[in-house]
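Okay, here's the structure, questions in a sec.
Here the complex is missing a single protein chain, while all its other protein chains stay put.
Then we have subunit A:
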Amino acid sequence: MGSTNTSGDLSSEMEVDAFRRLFPLHFHERHLLESIRTDARPLGKARDTSLALGAVASANGSALAKIGCTTMLAAIKMEVMTPTTESPDEGCIVIDFHMPPICSPIVRPGRPAEAAPVVSKQLSDTILSSGMIDLKELSLVSGKAAWMAYLDIYCLDADGALFDAALLSAVAAFSHLEIPVVSLNDDGRVVVVSDEDGGKLDKEAVNKEKRKLKLSSVSFSLTCILHKNYILADPTAEEESIMETLMTVDCVALTRQRVKELQKILNEAISDMEVD
């Protein structure tokens, strides 16, 4: 084909960076023919993942997740609210995903990224429908008071696989979450007990000590890209922009391996925190 020949001829004369910018698809395809990707990863391998729990000191639970260069900061803040009449024994979780302009050159102030509300909705659905958290655990006084957990996830660097990193940071933040101690005020309102007043507790505490949430069936995800007949796991932003088909949690074999890796990383992070 004419265009392949042109780029083929030019590739011998041009610098690598220039060829990468001008003919990105050919650049990537030349790598795929050798079953390798532009950052020297094999096709099915994900980027280096790391987790840090407790990144934000002022929040009740927080985590910083990095998959390659994609960075997500998740923080949970708890507030007391009155539960609805249909479910007086259940608390509530509100999930919000933000993409501030620092994360990517395509996000402009005043024009939010297209990916932000999409990932936000996907994340909300996944976490609430997977049954990872039992809302009954967030109840304080049946019918009168329950916890509202606000989960805010900020994307600090958008380099592909946003949903994976966001889900990982959300799960990690929930596993780090400690429910604060509260007591009932004289007016019957629930008041958060701060550590300093711990000694002079004349009002009885509703829950005696800070406790952690029990997480069941934790979910992890893997985003993959399909191009011609190659399946690439964990794409970078460059790969996402030039190849069309994007799927999350589709290739079962790759996902199983990835789930094992992620579970191991999460457990290591949690055990590091407990030693402190």
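To be clear about the criterion, a residue touches a chain if its C-beta (ideal position, glycine included) is under 8 Å from a C-beta of that chain, and two chains touch if they have at least 3 such contacts; residues count from 1.
Here, contacts and distances are computed from a predicted model.
**Q** Match the chain absent from this complex view to the correct UniProt protein name in "Transcription factor IBH1", "Sodium/hydrogen exchanger", "Exosome complex component like" or "Vacuolar protein-sorting-associated protein 36".
**A** "Exosome complex component like"
**Q** Of A:48, A:79, A:114 or A:268, which sits in contact with the chain we cannot see?
**A** Answer from the full complex: A:79 touches the omitted chain.
**Q** Kindly state which of the options A:87, A:104, A:183 or A:257 is in contact with the chain not pictured.
**A** A:104
**Q** Quick one: say which of A:92, A:156, A:184 or A:218 touches the chain that got left out.
**A** A:156
**Q** Counting contacts across the full complex, list the positions on subunit A that touch the omitted chain.
**A** 56-59, 62, 69, 71, 73, 75-77, 79, 96, 98, 100-105, 108-109, 150, 152, 154, 156-159, 237
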